[in-house]
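Mind having a look at this structure? Questions to follow.
The complex appears here minus one protein chain, its other protein chains still in place.
Coming up: subunit A.
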Amino acid sequence: MGWIGESVDSIKSLQIRQVLTQAVSLGMIVTSALIIWKALMCITGSESPVVVVLSGSMEPGFKRGDILFLHMSKDPIRAGEIVVFNVDGREIPIVHRVIKVHERQDTGEVDVLTKGDNNYGDDRLLYAHGQLWLQRHHIMGRAVGFLPYVGWVTIIMTEKPIIKYILIGALGLLVITSKD
């Protein structure tokens, strides 16, 4: 029982300098994470350089909870590449493989058809109503690298927000109470 009182005492007896130091170090952690994210955005040219696979449509290559690293270069899109695309009217981007490409001679515009490796048919059912092809602007990036399992952290946190709050609370408490 006593430890609650002790903790309260410890918080009370914090000196202003320590509080400031902790605030600064907390700020450093947050900003450095932001810096890394923004730097990745600049390097990869993709608006979200790291994505988590949410569905099993690319199994056994990518499972739910795997992390993909995206890259968006000026290179033309070719068949076989795994691209992440947004469909109008759908919030969550999809990671699938390109199976057909038609690139226009005069304008260089591309028509792309995708399919999940684990799906039976192509993605025309997933596209907006009446949409037959994806264009360049639908595509957010192509997958270049792969890290298994790590994405489970975010999946769990989105699906069970209580865990997120507990984690944030615990980390916050740790930062506040830890000295030197």
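One rule holds in what follows: a contact is a pair of C-beta atoms (placed from the backbone, for glycine too) under 8 Å apart; a residue touches a chain by one contact, two chains touch by 3 or more; residues count from 1.
In this text, contacts and distances are computed from a predicted model.
**Q** Per UniProt, what's the omitted chain called: "EIPR1-like beta-propeller domain-containing protein", "Vacuolar protein sorting-associated protein", "Signal peptidase complex subunit 3" or "Checkpoint protein"?
**A** Missing chain, UniProt protein name: "Signal peptidase complex subunit 3".
**Q** Of the residues A:Gly27, A:Gly56 or A:Pro148, I need the one that contacts the missing chain.
**A** Within the whole complex, the residue contacting the unshown chain is A:Pro148.
**Q** Extract the touching residues of subunit A with respect to the undisplayed chain.
**A** Its contact residues with the unshown chain are 3, 6, 9-10, 13, 60-62, 76, 78-82, 97, 99-105, 108, 111, 115, 117, 122, 143-148, 174, 177-179.
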